[in-house]
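Got a structure for you, written out below as structure tokens; questions coming shortly.
The complex appears here without one of its protein chains, the remainder shown in place.
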Amino acid sequence: MIARGKMHRGSALWIAAMVHRLSGLALAIFLPLHFLALALAIKGEAKLESFLRWTDQPLVKFAEGALVFLLTIHLLGGLRVLAIENLDWRDGQKQLATIAAAISAIIAFIFLARVF
Amino acid sequence: MTMRLYVWQRATAALMVPLVLVHIAVIFYATQKGMTAADILSRTHGSIMWASYYGLFVAAASIHAAIGVRNVLTEWSPLTGLRAGRLALMFGLLLAALGARAVLAVVL
Partner (left out) sequence: MLAELSVSLWRGAKDGRYETYCVPRRESQTVLDVVTFVQRHIDPTLSYRFACRVGVCGSCAMTVNGKPRWTCRTHVAKVAGSGRLEIGPLENLPVIKDLTTDMQPFFEKWQQAQGVFAPTKTRHEEIEQIRPDNPARRLADAAIECINCGVCYAACDTVRWNQDYFGPAALTRAWTLVNDERDAGGSARLQAVAGSGGCHSCHSHQSCQELCPQALNPTAAIAGLKRRTTAAYLKGEIKA
């Protein structure tokens, strides 16, 4: 098989929709774990504190940076959908999608820069 | 998707736009200051504001994620609408329960 469906499946807006879906799935998997971690506070402040110190590790911080990226890009992808569905049609959507990805990456990068 | 699910999904999405932005700001603030558990809990304990904010966030996220998961299941798995819906509902209830527990844990 040669040159399989690159044109429309590789287009910026198709990728935007796919990233939106995959980031949503990733966040959905993360959320129960997030809630379980926070609920450590039930056992007292010391439990939560030791968990927070565990998250100080660089690897965990990178994972948190990835989460910030996923949350931001899912939000911006959602705004894309809300805009298409509720506002008048606009051109230049591919550029906007690329800018959205860039903004998400920048915000995640700023997060990482501040915690290291 | 039915009309009801579509409207709830879009409405919770719109509601969460400001909620997420505030949450990102809170996380930036908390992580940069190197806050300890004591710092965080002293702010959240007994706070009606944080209870309401995060309570609302948990409710909206549970509904939104459950409907999203239902869509993914109907399109990417062999499950039919009814079974996908049930699985998604259970997932939504799980999120709501764990989320409520987490909010109560930091607020009470």
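Read from first to last, the chains carry the letters A and B; within each, the first residue is number 1.
Definition applied: contacts are C-beta pairs under 8 Å (C-beta built on N, C-alpha and C of every residue); 3 or more make two chains touch, one makes a residue touch a chain.
Quick caveat, the model's predicted, so the values are computed rather than measured.
Only one of A:13, A:66, A:79 or A:105 touches the chain withheld from this view, namely A:13. Which of A:29, A:46 or A:84 touches the hidden chain is settled by the complete complex: it is A:84. With the whole complex as reference, residues 1-9, 11, 13-14, 17, 21, 80-81, 84-86, 89, 93 of chain A touch the missing chain. In the full complex, chain B touches the hidden chain at residues 1-7, 10, 74-76, 81.
The criterion applied here is as follows: only the chains that are shown with their structure count from here on.
Here chain A touches chain B in the complex through residues 21, 24-25, 27-28, 31-32, 34-36, 38-42, 45-46, 48-49, 51-52, 64, 68, 71-72, 75, 78-79, 81-82, 85, 107, 110-111, 114-115, going by the rule given at the top.
On the side of chain B, the complex with chain A involves touching residues 10, 13-14, 16-17, 20-21, 24, 27-28, 31-32, 36-38, 40-41, 58, 61, 65, 68-69, 72, 91, 94-95, 98-99, 101-102, 105-106.
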